[in-house]
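Remarks on the structure that follows.
A protein chain is absent from this complex, but the other protein chains hold their places.
So, chain A:
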């Protein structure tokens, strides 16, 4: 039963992460084209570093790092009278009240906390990719249109929200659709983050002997993994079709080659 529920976990992760990553990406891209130099460096550095290092290293890093950062902040605010250092040799010690989640809280809180950490990690990593794509999309919007906006007396902010924003999506969509594919393909890495997802259950249920039970059947893991393979193939195929439809729709009335060919076709 948990095996089928874990498919839900994966879908939930996708549904939550995609908008969050887009948000991160949006801020990253806006920062990268900002007029304030330090902000611009921050935006560019963020995308450059995340791209240059294997994403799995980030997944392993951020889960611990975020957890420790949260606990450290809570430790500083909640137990200010604590004098011992937080790092004692190889241990990371915070006071009991700063533990996250609290050791008294029920199991589902622990699981949800793990899930939230995973979502944040995914959002940070894929936000950098999204920032890159959106940055490209923003630059692809014809510059003359922005200048026209300014010539009509719009402020920077108005130009951004009224001219740049609505148009950049068309240019960014091919990149974003690819990003979605990568995101789908990255979801099994949840297993490494300690969330009990489909890979975990496929290993547990498929094996003839798991940590909790021993099953009467022989080693079935190969069939479970075959099932996962088919599941992911179906996911990518469906997304491909949806994105094709979306692209057709967005291209209507746009001054891109796709839009032109569409207009020519219908006329």
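Operating definition for what follows: a contact is a pair of C-beta atoms (placed from the backbone, for glycine too) under 8 Å apart; a residue touches a chain by one contact, two chains touch by 3 or more; residues count from 1.
Note that in this section contacts and distances are computed from a predicted model.
**Q** One chain isn't displayed here; going by UniProt, is it "G3E family GTPase", "Phosphatidate cytidylyltransferase", "ABC-2 type transport system ATP-binding protein" or "Amino acid ABC transporter membrane protein 2 (PAAT family)"?
**A** "Amino acid ABC transporter membrane protein 2 (PAAT family)"
**Q** Among A:24, A:115 or A:129, exactly one should touch the missing chain; which is it?
**A** Only one listed residue reaches the unshown chain, and that is A:129.
**Q** With the missing chain put back, one of A:39, A:79, A:228 or A:250 would touch it. Which one?
**A** Residue touching the chain left out of view: A:228.
**Q** Which residue among A:79, A:192 or A:250 touches the omitted chain?
**A** A:192
**Q** On chain A, what residues meet the omitted chain?
**A** 49, 51-57, 60-61, 64-65, 68, 87, 90-92, 129, 132-133, 136, 174-175, 178-179, 182, 184-189, 191-192, 199, 202-203, 219, 221-222, 225-226, 228-229, 232-233, 236-237
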